[in-house]
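Only one protein chain is missing from this complex, and each of the others stays in its spot.
Naming follows writing order (A, B and C), and every chain is counted from residue 1.
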Amino acid sequence: MIRAAVMSAPHQPLAVREFSEPRVEAGAVLLRTLGSEVCGTDVHLWHGRLAGVPYPIIPGHVSVGEVAAIGGAVADADGRPLMIGDVITFLDVYGSCGRCWYCTVAHASTRCPQRRVYGITLSSEEGLFGGWSEYIYLRPGVHIVTLPPNLPWETFMGAGCGLPTALHALERAEVRFGDTVVVQGSGPVGLSAAMLAQLRGAGKVIVIGGPAARLDLARRAGADALIDIDTTDAVARREAVYALTDGRGADVTIEATGVAAAVTEGMRLTRDAGRYVVVGQYTDAGPTEFNPHRDLNQKHLDVRGCWGSDLSHFYRAVQVLARYHTQFPWADLISGRYTLDQAQVALEDMAAQRVVKALIVPGR
Amino acid sequence: MIRAAVMSAPHQPLAVREFSEPRVEAGAVLLRTLGSEVCGTDVHLWHGRLAGVPYPIIPGHVSVGEVAAIGGAVADADGRPLMIGDVITFLDVYGSCGRCWYCTVAHASTRCPQRRVYGITLSSEEGLFGGWSEYIYLRPGVHIVTLPPNLPWETFMGAGCGLPTALHALERAEVRFGDTVVVQGSGPVGLSAAMLAQLRGAGKVIVIGGPAARLDLARRAGADALIDIDTTDAVARREAVYALTDGRGADVTIEATGVAAAVTEGMRLTRDAGRYVVVGQYTDAGPTEFNPHRDLNQKHLDVRGCWGSDLSHFYRAVQVLARYHTQFPWADLISGRYTLDQAQVALEDMAAQRVVKALIVPGR
Amino acid sequence: MIRAAVMSAPHQPLAVREFSEPRVEAGAVLLRTLGSEVCGTDVHLWHGRLAGVPYPIIPGHVSVGEVAAIGGAVADADGRPLMIGDVITFLDVYGSCGRCWYCTVAHASTRCPQRRVYGITLSSEEGLFGGWSEYIYLRPGVHIVTLPPNLPWETFMGAGCGLPTALHALERAEVRFGDTVVVQGSGPVGLSAAMLAQLRGAGKVIVIGGPAARLDLARRAGADALIDIDTTDAVARREAVYALTDGRGADVTIEATGVAAAVTEGMRLTRDAGRYVVVGQYTDAGPTEFNPHRDLNQKHLDVRGCWGSDLSHFYRAVQVLARYHTQFPWADLISGRYTLDQAQVALEDMAAQRVVKALIVPGR
Partner (left out) sequence: MIRAAVMSAPHQPLAVREFSEPRVEAGAVLLRTLGSEVCGTDVHLWHGRLAGVPYPIIPGHVSVGEVAAIGGAVADADGRPLMIGDVITFLDVYGSCGRCWYCTVAHASTRCPQRRVYGITLSSEEGLFGGWSEYIYLRPGVHIVTLPPNLPWETFMGAGCGLPTALHALERAEVRFGDTVVVQGSGPVGLSAAMLAQLRGAGKVIVIGGPAARLDLARRAGADALIDIDTTDAVARREAVYALTDGRGADVTIEATGVAAAVTEGMRLTRDAGRYVVVGQYTDAGPTEFNPHRDLNQKHLDVRGCWGSDLSHFYRAVQVLARYHTQFPWADLISGRYTLDQAQVALEDMAAQRVVKALIVPGR
C-alpha cells in the first residue's frame, strides 16, 4: 500500500491515508517521491481560498522522485528516454489542450481552460496526483525534466515552485543590464526574483520585505539594499527607493506580496517609462485604488500581470539552477523538513511563517 | 505687425494682440500660418487643468504654415533643405536635451525634463510660439516635416495632434493581424486609433463613445461595431464586447476617454493575456479602483501607459496620412473653421463638443 | 468510390485513382472538397525537389470543403462544434507533438520533428490526405477553421497558402507605420506580402518581380512602385529602390523569390538598421555570397529566416481575409480552374507561370 497525506476539505486537519498501487498505463510513469514542497499555495488550499479545488486532494505540486515504473517508452523534455532510477521532476500543470484558441492562436497556454494542476486541481479520488505521497502517478503527457547530475535534488526543492514563477516574472520584466530592480516581497518568489535579477545583470537589487530572517536571506541572496516593511510605511519606502535611484525610481519592480495595496505602491516605486510586473496576487486580496493619470499614463508605465508558468519556465529554471546553484542560497530556502505524518505541522509552520519553505520527505 | 490670439490666464477670454516681427536667427524659421488646431488640450489650458503653463500663451500646438523666412540653411527631418514657400508642419515638442538620463540611457525622450511644447509651455512674452497667430517662430532645433505634395494641408490638420498620439498608442498596443481592437472614446484620438487599427490589420474594430455625431464618424471611419455610452452602463458595454468576441474580450483595448473609471472598465473589456494601452488620461481625473488579482495578475494582462509623442510618431503620422488619407475620413474631423478673432468661439464650441475638432485659419 | 489525383513519383504524370470511403474514427472529420490549391510547392513536388516526400501522394495542402461526416463531437479553433454542411478549411500541418523541446521550450513549433503536412508528407497509401480529391480525411487533431459567412470560399482559395506564409513573414518583419516595404517576388506569397504591408500601415510598397501580368496584379494590389526583373539588373534595381527612399534603402524587405542571389541583393536593398525577412527560399537553390562587414555588421541589419506557419498564422489569415477581402484583389490570384482530370494540366500551367495560381475543383 502507498501512504499519502490527504487534505479532505478546507480547514480540516490532514490525514495520512493508504492507496493501492496503480497500474502504470502506456505513457505513464510511477515516481517514488524523494521530496515535495510545502508552499504558500498549500496554505491557500487549506484556507479554502482557491476556487475549483476538487477536495479531497493530495497536496504537493512541485516534487522530485525516482522513476519506479514506466509505461513503455517515455521521454523527458530533452527527448531522452527515461530509465528506472532516474531522478526527475515534472511540471505540475498538465493537459493544456494544444487545440483551443488560447493554446494555438494566442500562444497563452497558461490560460488554457483544460489545464489541470498536480496537487491542486486533481482529486485524490482519481489517483496519486500530489507530491505529499510515497508515490506519484504521472499520467501520459505530463512534462518531465531530468535533474542534471550536478544538481542536488534538495537544492532544486529549495528553489521549488518559486523559481519558475519568478523566472516567468523576470522574463516579463525585460531587465536590462545595469537596471535597478525593486522586489516587493521576501517569500520564495521574491527571493528567487532577487537572485534572478542578478542573472540578468541588474545594477542594483532592492528587496522590500520581512520579517528579519527573510531579509537576512535576501541579503545572502545578494540584495544590495533591504527595506523592512515592519519599520516603514509606504511613504518611507518610496523615499528609500528614490534615494537609491537618483530620484528616479526603479527601472523594474517585481511584486511578490499578495497584498492588494502593494500594487499601487509598486507603480509609484517605478520610474517613468519603467516596467512593473505583478506576480504575487495569486488569490483575491481585494481592490486597491490608483490614479490613472499620475500612476500610469503620465508615467508611461508598463504594468504586466504574470500568471502561472509553462514548461519553458520550468525547464529553464532547472538549467539555471544547475549552472548557478552554488552561487546563490537557493538550498537555504528550506528551513524545515517533515515526514508524511508531520504534514499538518509543516502546513501550520508555513502558515505562521516560521519557515520560508517546508519540505515533505515521504520516504521511510 | 503680427496678430495672434493670446490666452492670458485660465478662464479669461482670449484676446487678439499684436506682436512685432521677430528677427530670424541662424537655424530658425518664420512660418506664415495656414491653419492651427483647436483640440481638447486647449480646453484644458483654458480651464487651467495643466500644471506649469507660463500664461500668457499663444495656443495652437499643431499647425501648418508656409516658410516665410529662413535663418540660413535649415533642413527638414529627411535632410532636405527648406525653401521659401514650402508647406511644412513641425513637432510641437522641442528642446529634448539629448543628454539627460531619460534621453540617452532610458531612450524615453517624452520624459525629458528639458522638453518644451509649442502652444503649451512657452509664453507669449518670449515670442510667437503658438499656432493661433499669423506667424509662428520656429527656434533652431525645432523638428520640421515637409507635407508631401499629395497631402492637402487641411486633411493633415483634420488628423492633427490626435493622429501621432494614436499612432504612438497603436505602436504600444502591438496589434496583430486579425485582432479585435476596442477603442474607448470617440474624440480625435479615439477616431484616429480606430482608423489606425485597420492599418494594423485588425479583424474587428469596436468603438465605445458618443455623442451620435461622433459615433457616426466612427462608423464612416470603418468601425465594425459601435457602443453608445449614453445608452449603456459598464455592465452592458462589457456584455456587448464579450458577445462580439466569442466571450473572450478584446485582444487589444485603447483608452482615449479622459475618464478615470474607464481605465478599470477597459481592463475588464480586454481578454486574458491581452494588451491595454491607456493614452487618454492626459489630465488628473482622480482615482479609480481595481482588483489586482482578477483584473491584472490572473488575467496575465499588459497595461501600458502612453505619454506624448516624439518625432518618429509625428513623421510616421505624416507618411501614413499621405498614403491613406483618401481611404479614411480624417479630413472630416474638422467640423468648424474660425478666424483669429473667433478663437474664443472656437474654444467654446470645442468645450461644448459642438465640434469634433476646430481649425483656426489666421490668414486675412 | 472516391476519386483523387495521385502523384506517384516525381516527373510522372498525375493519374486519377479511386479510393474507398474511409471509416470516420472518433475526433476525425470527412470533408467534401469544394476546392484545393495548386501552388509552387506542388511544382516542386512534381520536380522532386523536396526531401522526405512519401510518394505516391495526393497533392493539395490548402483546401476548402463541406463537412460530410464527423466522428462524434469535433470543434473548430474557436471551440465551436462542427455541424454537417459547415464550410471549413484546415491547417495542412498537423501532429506537432506539443511535447518536444522545440514545441515546449523553444516555442518554435514549425521546427517540431513530428509535424506532418497534408498534401506533402502523407502518402496516399495511408489515406485521403490531400486536397486534389473528392473527399479529404481530417485525422483527429487536425486544426479546423470555419470560414466566416461573408467570406466566399473561392476568395479564400485565391489567398491560399500564400497568405498565411506572407502573414508570418510580415509578423517577423515588424513593419512600422509609414515604413517603406520592398517585396522581392510577385508570386502568391509576394503579392500577399504587398497587400499585408498596407495592412500594417506601410508608407510605400515597392514590388520587384515579373512577368507583366503579375506586376499588373501587384499594381491592383496597391503597390506604389513596380520594378520589372526582366528589364533590370541588380544595380538598376538597387538604384531604383534608393531613388524611392531618399537614398536610404527600404525600412523592410521581404524576400519571396526562390532565387539564392536575391538574398544578397535584398540585404543591399535594405537600409541601415532595417529588417530583412527571407521566406521564399523554400527549396535549396544553391549558395550565394555576401560581405559580412558591409552587408550585415556595419549595416546593423536584421536578417530573419521564416519557415512554415502555425495555426495562429492560418487563423489570423482567415480573419484578415474576412475583414479586408473586398479591398484587395486576393480573389484574382486564381487565374485557372481545373477538374481532377485536368490536374496534370494545372500543374504544367503553374510550372510555366501561365497562371498565378490554379484551383482544382473536384466536384462533379
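What we mean here is this: a residue touches a chain if its C-beta (ideal position, glycine included) is under 8 Å from a C-beta of that chain, and two chains touch if they have at least 3 such contacts.
These figures come from a predicted structure and were not determined experimentally.
Residue-wise, the contact with the chain that is not shown comes from C:302, picked out of C:78, C:224, C:302 or C:332. Of the listed residues C:55, C:153, C:242 or C:282, the one in contact with the hidden chain in the full complex is C:282. Note on the undisplayed chain: of the listed residues B:23, B:47 or B:99, the one touching it is B:99. Of the listed residues A:17, A:204 or A:219, the one in contact with the hidden chain in the full complex is A:204. The omitted chain makes contact with just one of the residues B:92, B:228, B:251 or B:310: B:310. Considering the complete assembly, chain A touches the hidden chain via residues 78-79, 167, 170-171, 176-178, 196, 198-204, 224, 246, 315-320, 322-324. Residues of chain B that touch the chain left out of view are 75, 77-79, 96, 98-101, 104-107, 141, 143, 310-312, 315-316. Considering the complete assembly, chain C touches the hidden chain via residues 101-102, 106, 108, 110-111, 246, 248, 251, 260, 263, 271-273, 278-294, 296-308.
In the analysis below, only the chains that are shown with their structure count from here on.
Summarising the inter-chain layout, the chain whose CA centre lies farthest from the centre of chain B is A.
If you tally contacting C-beta pairs for each pair of chains, A-B comes out on top.
Measuring from the averaged C-alpha position of chain B to that of chain C gives a distance of 39 Å. Centroids built from CA atoms put chain B at 43 Å from chain A. With touch defined as above, residues shared between interfaces to two or more other chains in chain C number as follows: 78-79, 315-316.
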